[in-house]
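One structure, as structure tokens, below. Some questions next.
A single protein chain has been omitted from the complex, and every remaining protein chain is retained in its original position.
For subunit A:
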Amino acid sequence: MPTKPETLSNDGSGQGGGHGAGRHENVLDVDDLAVHFQLQGGALSRLLGLQARVVKAVDGVSVQLRRGEVLGLVGESGSGKTTLGRALLGLVPASGGRITYHSASKGDRRVSEMRGAELRQLRTDLQMVFQDPHAALNPSMTIEEAVGHPLVIHKIASGRALRMQVAEALERVGLSPVERFLSKYPSDLSGGQKQRAVIARAIILNPEVLVADEPVSMLDMSVRAKILQLMLDLKQEMGLTYVYITHDLASAKYFCDRIAIMYLGRIVEIGPTEEIFANPRHPYTKALLKAIPEPDPDRMVPRDLPRGEIPDAAEPPLGCSFHPRCSEAVAGCGWESRDLRALLEEHWTRKLEAYDDEKALIGDLDGLDRPSTTAKVGKGGAGEVRALLDRIRAENPDEPLWSGVRGIEPAGNGVEVQFQPADSPQLRRAGSVDVACVLYPE
């Protein structure tokens, strides 16, 4: 991979200063943005009036996109990167919060309140490059039609002028000699060439912002660096601002000026690329960085995440949503009923022989599935259940869950475990970055 041009990180501020007067320093201001998806319940659950499940794909995200910078959105699958990117263009409606676009020529505009024609007009300024170039082009349109269509839709050019501009855009993205590509169908092109065509279509309207959603993850290793280099060249030639979405931190390091780490719909750490890599603060960032030298970046599995899976996005953990997997978790991280269930089950996988007796004492665990900071367990008598919990605790007294327990009270035939309630930590300044973790600022 080529090394990052030195001038790049200064580019943003330099440009902002150059044309600066009257122009807002930020291109996009995202303020407490939420994008929630209603999951379709079956006909039966709708009949019964059950509440539809909601996935909070993006939840309370505030971020500024500075003019001329490359902002990276990094996170595991399902962390809401794509949804945030789509929301910036108004491709998904915001359920809450605001997105403000500070247009260089047309003043401030509220993306989150736009509809219909106004929203379509916005697309001349904000554009998107998609993850899968094989799917992003209409299979029954030639490259000429596809790349030129934005100009046709917005009635900017037609006839000879249209052709000229298409040729120019193709030339720009390195699809030359242009004549060889104009009449081709997407199926005639390779992945890298398709992605170049997609980029040509995105830049032909001369946008200010380009949201690139994992633009190289579906491409051959051999062309990835070339596409990224092309994007950097275009950025410099056209004064673009990028939002670069990826789950590959290595490419983010090469490409981005600032990086925002996302987890379950929230930004957990954001700051300059150098600082994020040199001095990661959030435990999730640290885990991601440890996972970098994975040979196949597509299947990046953070190695240091002790308790495996990404939780259900429809019912994220209480408090800090990373706490079930966090290796540095403390009392105030939002421990809750489901963690107790996980702990008991883990205990039984280690002590299989004790399962029958203890399970009889504890009883049904399903009551713990409803997220709550009070957890009722046990049916074999308060004292005995209490004693069992104490024994389990003694096995591993360092387990951070116990530090979050405020009290264990007798309740009927069992006990009620009361956890310390906690809110999701907000982004707070720590050094030159912002971190959403109770451990920061120290």
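As a working rule, a residue touches a chain if its C-beta (ideal position, glycine included) is under 8 Å from a C-beta of that chain, and two chains touch if they have at least 3 such contacts; residues count from 1.
Here, contacts and distances are computed from a predicted model.
J.: Write down which listed name, "ABC transporter permease", "Aspartyl/glutamyl-tRNA(Asn/Gln) amidotransferase subunit B", "Molybdopterin or thiamine biosynthesis adenylyltransferase" or "Peptide/nickel transport system ATP-binding protein", is the UniProt protein name of the chain that is not shown.
T.: Looking only at the record, the undisplayed chain corresponds to "ABC transporter permease".
J.: Based on the whole complex, identify which of A:Asn26, A:Gln193, A:Thr246 or A:Ser337 touches the chain you can't see.
T.: Answer from the full complex: A:Gln193 touches the omitted chain.
J.: Among A:Phe130, A:Trp335 or A:Tyr440, which one touches the chain that has been omitted from the display?
T.: Candidates A:Phe130, A:Trp335 or A:Tyr440; residue touching the omitted chain: A:Phe130.
J.: Any idea which of A:Leu28, A:Leu205, A:Ile267 or A:Ala329 touches the chain not displayed?
T.: Checking the options A:Leu28, A:Leu205, A:Ile267 or A:Ala329, the one contacting the hidden chain is A:Leu205.
J.: In the full complex, which of A:Asp220, A:Asp312 or A:Asp357 touches the chain missing from this view?
T.: Candidates A:Asp220, A:Asp312 or A:Asp357; residue touching the omitted chain: A:Asp220.
J.: Residues on subunit A that touch the omitted chain in the whole complex?
T.: Contact residues on subunit A toward the absent chain are 89, 91, 120-124, 127-128, 130-132, 135-141, 149-150, 153-154, 174-175, 185, 189-193, 196, 198, 201-202, 205, 220, 222-223, 226, 229-230, 233.
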